[in-house]
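Our next item is chain A:
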Amino acid sequence: MSLTIENLQASVDETPILKGLNLEIPAGEVHAIMGPNGSGKSTLSKIIAGHDDYEVTGGKVLLDGVDIAELEVDERSRAGIFLAFQYPAEVPGVSNANFLRAALQARMPEGEEIDAVSFYKDLYAKMDELEMDRKFTSRAVNEGFSGGEKKRNEILQMMMLDPRYCLLDETDSGLDIDALKVVAKGVNSMRSPNRGFLVITHYQRLLDYIKPDVVHVMSDGQIVKTGGADLALELESSGYDFLKTA
Partner candidate 1 sequence: MNSETATVQQVALEKDDVGNFSYPEKHKYDAGYGLTKDTIDYISKVKDEPAWVNEFRHKALEVFESKPMPTNWATEDLDNIEFDKIRYYLSDGAKPKRSWDEVPPEVLETFDRLGVPEQERAFLAGVEAQYDSEAAYSNVKEALAEEGVIFVTCSEGLKEHEEIFRPWFGKVIPTGDNKFSALNSAVMSGGSFIYIPKGVKVKHPLQAYFRINSENFGQFERTLIIADEGSEVMYMEGCTAPKFETATLHSAVVELVAMKGAKIQYVTVQNWSSNVYNLVTKRGLAHEDAEIRWIDCNIGSRLTMKYPGVIMKGERARGEVVSIALANDGQHQDTGAKMIHAANHTTSNVVSKSISVGEGRSTYRGQVHIPKHLKGCKNNTECDALLINPKSRTDTYPAISVKGNQHVTQHEASVSQVSEEMLFYMQQRGLNEAQAMSLAVNGFINDLVSEFPMEYSVELKRLIDLEMEGSVG
Partner candidate 2 sequence: MPATLESPPVKGKFDLLDWPVRTVENWRFGSWKEANLSGLEPAGAGKSGDLPAEVDGFTRFVFENGTLVSGSHPQVSELNQSFGPESKLGSPKLAALHEAQSKHGLKISASGEETAIEIIHCVSGDGLVMPSLVIEVAAKANVRVIERFISVGSDATTVVSAVDVKLNDGAEAKYLVTQELNLASKLIRLADSCLEGASNATQAVIHSGAKWVREETYSTVDGSDGKSHILSVALPGTGQEFDQRTFQHHGARDTFSDLLFKNTLFGKGKTIFSGLIFVDEGAHGTDAYQTCRNLMMTDECEAHSMPGLEINADDVKCSHGSTSARVSDEEIFYLQARGIDAKSARSLVAMGFSIEVIEKFDDETLEALALDVVQRKFESVS
């Protein structure tokens, strides 16, 4: 079982962004993608999620062996792909609780309703884990949230929706060290043999708290180097300059 990306090529407005990318994230593993700005890291997560700004021109994305090319964004989500956004959108007027209920309801079989009591019990437990205030449930999704609050909210949604594969896009940006620890704790609590993670980050810092099994370096739309957790430390000290000379 894995999220597998085979020779993926994609472009936006006819400019190629991904140029034959290969990646396999087996369930149970945490993979990190690092790379300089503009290497296409964030684009990769949006393409996996199915954003229609990008045109996939070749290759495929397989979710446990099934090609998801024809699936809509929401179908991919319900199939188990979760994207924690770098910049989560604001949804004015829609409370976090109602939003999560709607998202969970969308996963229920026709005619079944989610149980409100157990929903709130579950929600509150997870909010406690992320050290979130109860008042948060009635605030509108991401509206007026600080950077840190938005990121916590992304992790909360991830925990509530119980996805198969989690894509974390620059989750560490805009977080102070305390918030980073809380977010990492949330992610670590979800590590399981049935779930895979792809952590996209520019800095090694996040990987101190979420230990990756595999680290990939991305450059110009391709994976150019793959290694263990040590690779991240190596990048931290020597930077991405090796890409230019390589």
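Here is the rule we use: a residue touches a chain if its C-beta (ideal position, glycine included) is under 8 Å from a C-beta of that chain, and two chains touch if they have at least 3 such contacts; residues count from 1.
Picked so that all candidates are chains of the complex that A comes from, given by their letters.
Being a predicted model, the structure only gives us computed values, none of them experimental.
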Given the candidates 1 or 2, which is the one that touches chain A in this complex? 1
Any idea which chain A residues touch candidate 1 in the complex? 49, 51, 72-74, 76-78, 82-83, 85, 88-94, 98-99, 102-103, 106-107, 140, 157, 161
